[in-house]
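The complex is shown incomplete by one protein chain, all other protein chains being positioned as in the whole.
Our next item is chain A:
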Amino acid sequence: MIPRHLEWLGMSHLITALILYGYLIPISLYVSIEVVKVLQATFINQDILMYDEETGTPADARTSNLNEELGQVDTILSDKTGTLTCNQMDFLKCSIAGTQYGASSSEVELAAAKQIASDLEDGDSDLSNFPLRHRKAQVSWENIDKVDEIELETVVTSKGDEDQKHAIKGFGFEDDRLMNCNWLQEPNVDDILLFFRILAVCHTAIPELNEETGGFTYEAESPDEGSFLVAAREFGFEFCRRTQSSIFTRERISASGQVVEREYKLLNLLDFTSKRKRMSVIVRDEEGQIFLLCKGADSIIFDRLSKNGKAYLEATTKHLNDYGETGLRTLALSYRRLEEKEYSDWNNEFQKAKAAVGADREAMLERVSDIMEKELILVGATAIEDKLQKGVPQCIDKLAQAGLKIWVLTGDKMETAINIGFSCSLLRQGMKQICITTNSDSVSNDTKQAIKDNILNQITNATQMIKLEKDPHAAFALIIDGKTLTYALEDDVKLQFLGLAVDCASVICCRVSPKQKALVVRLVKQGTGKTTLAIGDGANDVGMIQEADIGVGISGVEGMQAVMASDFSIAQFRFLERLLVVHGHWCYKRIAQMICYFFYKNIAFGLTIFYFEAYTGFSGQSVYDDWYMILFNVCLTSLPVISLGVFEQDVSSEVCLQFPALYQQGPKNLFFDWYRILGWMANGLYSSVVIFFGTVLIFYEQAFRVDGQTSDLASLGTTMFTCIIWAVNCQISLTMSHFTWIQHLFIWGSIVTWYLFLMMYGALSPNLSHSAYHLLIEALGPAPIYWATTLLATVACILPYLVHISFQRCFSPMDHHIIQEIKHYKKDIEDQSMWVRESSKARQETKIGFTARVEAKIRQLKGKLHKKQSFLNILSPVRT
C-alpha cells in the first residue's frame, strides 16, 4: 500500500525510523537489568552466611533495584538499641573498696599489650639504641600484623565462649573471689557487705515470684536496676519482698549457706531524675541504724564525699576510667550513717517540702534532698555492659576499614550513647569529643535566636579547632543531643553543622526523635550527595530508613515496622558487613560492567543499521532480516550479559572480606565514571565502523563465490550480523574474569545458537524465511570469504580493547588485578605473612573501630616508651 497522503507518509517513516534506531537506546537494558537484579537479590536471600540461626531468619532483599548502591555506600546511619545493642544490661565488673573484681581486662588493652610485646621481641632487645630498634620494628611490621590478626580472632572467639557461659540474663560477672560467699575471705568484708546491700536495697523495683522456679524476677524502671538486683541475688543478697514501708532481703552471709531474711524499713526515697543523676534511699535496718544509701553518676557522687569517705577515691577513679574506656556504664555506690536526731530534723524539712503545694515544690524537694546527700562515704563502683549484639565491634571495625563513616542516632540519653560509642570503638580515649549542647537552664530565658547563635558559635569553634589540629592521628567525635539538633538542622545552620560532622571521625546524636533521625539522614544525603544507608530495627527508625538511599531493617526482635519500610532486612547488624562488602561490591561491579557492555553492544549493533540507512536513501530499509533484529537482544546476546551481571566475581567473597579497601572502588565509582562509559561507547562506535565498512568493502560488488554470484541484501546483512554476534560475545568474554560452566555455556552457546538459528530459519519454507532461505547452507557456508570476514571483523573489533586491558593490567594494575594474580599463583599460601600483611593494610585510613583503637593505644604506649627511653639515655652517661 503506497501512502497517498504526505502526513501518513511522514508518520510511517518516523515510526520506521524509531523502530530501527531504537537499538541505539538500549531499552532491553532495562529488562536485562531487572532480571539481573532479581537474580542478585535471590543470591542475597540465599546467602547462608547471612542466615541467623537463633531467630531463623535469612537476609531478605525486599527491593531488588538497590543492589548496586550497596556497593557505593558512604555513610551508615545506625540506630542504637536493638541494632547495635540487645537492650540488655549485664552486670560485668565492680570495684569495691578500691579493689577491682570481675574477670577479663579490656579487650583493647589486651590486644595492644600483646602487640607491643611482640613488637619488642621482634625488634631488638637492645633498648639503648632506640631509633634503630624502631626501624627494625618497622621491618618486622608483618609479624605484628599477624599478631594483630590473631588477636582479633581470639577476641572474637573468646567473646563467643563468654556468651555461652553466661546463662544468667543480666549477669556477666566472673570472679570467684566474690561468688559463693568467698568474699567473706576478702580483706574489706564490711565494705563488700555494704556494697551488696546497696545493690539489694537502693532501687525502686518490684520482685515477682516465679511460680515454677521459686526464684524472683524483677520489674525495674531501667534494665540497669534489674541487672543490679540480679547481681545482688547471685552474690547472695536476694531482694524478695517490698511492702509500703519495708524492703525484705534474703541474705546468705555465712559460708554454710544459711539464708537469713532481713527487713529494711524504708524511711525515704529520693528519686532519680536526669538532672540529679543519683538516687538514694534512707533505711533503718534491724539493728535500728539509719543509713542513707546512694548510687549515682560518679562525678556527682565524688563531689559529695565526706573527707573520710575518700579512702578509695583514687583507686575507684582509675577503675571507672578503665570501665568507661571499655564502654561500660558506671555508677558509684556510697552510703552515709545517720544519727537519729540528724535524720528526724531533716525529715521534718523533707515532709514539709513534700507537703508544699506550688510551683517551687520540685525545687524545694531537690534542695532538701541535696542537704541530705552529703558527706557520703564511697564504697565502690559498678560497671554494667549494655550488651552489644553479636559481632558488632568486629563488624564496625571492618566497615570502618572499608572506608565507611558510621553515625549513631539514638533516642537514649547522652551517657548511654557515649558508652556505646566506646564499646563499639566509635569513641576511644584520646579522641577529642566535641559536645554540642544547649544549656538547658537558659532555654526559658534566652530567645530562640540567642540559642541558635550559641550553637553556631560552638560549631564554628569546633570547626576551627579541627582545622588547626596538626597531629594526623588526632580524631574528633561529635556528640550532639536532640534539642540542639532541632536548631542545628535549621536551614541557616545545617550546612555548617554538616561540615563539622563530616570532619569528625564519629558522630553520635542522642535523644533524637524519629523525625530528627529522618532529617539527619536527609541532611547527609543531600548535603554530601553521597549514598547513605540507614539501619534500624524499630518503628522509630522507619522515618530514617525511608529517607536514606538504602534502608536496612533488623528483622526479628522489635516488630516488623522497620522491616516493612526497609529495602533489605537482615537479622543481625553484623551481617551488614557481608551485605555491603561482599554483595554490595559484587553487585556494583556487575551492574556497572553490565551497563557499560550493554551500551557497547547496542551501539555496535544499532550504528550498523544507521550507516546502512545512508546507503538506502534513508528509506527505512534494514540490512538485517527482521528476525535477526528481534533475536539480537532477546536471545543471541542477552544471556551472556545476564551471566555477567549475575555471576561475575572479580575476587572471591573471602578476599572481599580480607581486603576491605576493595570496597572503595564502589564509593569512588571507579567502574562507572564518564571515562569508562564514553570509552565503551567509543569502542562500540569503532566496532560498528569496522564491521559495517569492513563487510561492505569485502562484499562490495564483485562475486563472493567461485560460482560467480554476487552478494545481495540478505547475504550482506547475514554476514554483518554474524560478525556482530562474534564480536560482542568475544568482547564480553574479555570483560569477564570469572568463568563457571554457566558463562561458558551462555557465551559460546549464543554463538552456536546463531548458526543453529540461521540453519533452522533457512530450512523453513520460503514463505516464512523469505530471502534467508537456504542462505547459510547454499550461499554463505561454502564461501570462504564469509568465514574470512567473520574472523577478520571479530579480531579487528576486539583488538583495541585487548591492547587496552593488556596495557592497563601491566602498567597500572588495579587492586583486584594484583589480588587475582596472587591468588592464581597461590602466593597467598606460599607467603602467608605477605598475604596477612597486605590484607591488614588494605583498609581505609580510619579513626574509628577496634583496630584503630588498638593502634592508638600502641602509639600511646610507644610514646611512653620513647619518653622512658630518652629519660634513660639522659641518665645513662651519669650512671656510667
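Criterion: contacts are C-beta pairs under 8 Å (C-beta built on N, C-alpha and C of every residue); 3 or more make two chains touch, one makes a residue touch a chain; residues count from 1.
To be clear about the criterion, contacts and distances are computed from a predicted model.
Trainee: Select, from "ALA-interacting subunit", "Ubiquitin carboxyl-terminal hydrolase", "Nuclear RNA export factor 3" or "Transmembrane channel-like protein", the UniProt-recorded name of the complex's unshown chain.
Mentor: Cross-referencing UniProt, the chain left out corresponds to "ALA-interacting subunit".
Trainee: Check each of A:Gln496, A:Ser737 or A:Gln860 against the chain that is not shown and name the one that touches it.
Mentor: Among A:Gln496, A:Ser737 or A:Gln860, only A:Ser737 touches the chain that is not shown.
Trainee: Looking at the whole complex, which of A:Tyr21, A:Phe43 or A:Phe248 touches the chain that is not displayed?
Mentor: Selected residue, touching the omitted chain: A:Phe43.
Trainee: Given the contact definition stated above, which residue among A:Phe476, A:Phe647 or A:Trp726 touches the chain not shown here?
Mentor: A:Phe647
Trainee: I need the residue numbers on chain A that touch the omitted chain, in ascending order.
Mentor: Touching the missing chain: residues 1-2, 16, 43, 45-49, 51, 55-58, 167, 210, 212-213, 215, 217, 615-617, 619-621, 623, 647, 649, 653, 661, 694, 696-714, 716-717, 737-742, 744, 765-767, 770-771, 773-774, 778-779, 783-785, 788-789, 791-792, 795-796, 799, 802-803, 805-807, 809-811, 813-815, 817-825, 827, 834, 837-838, 841-845.
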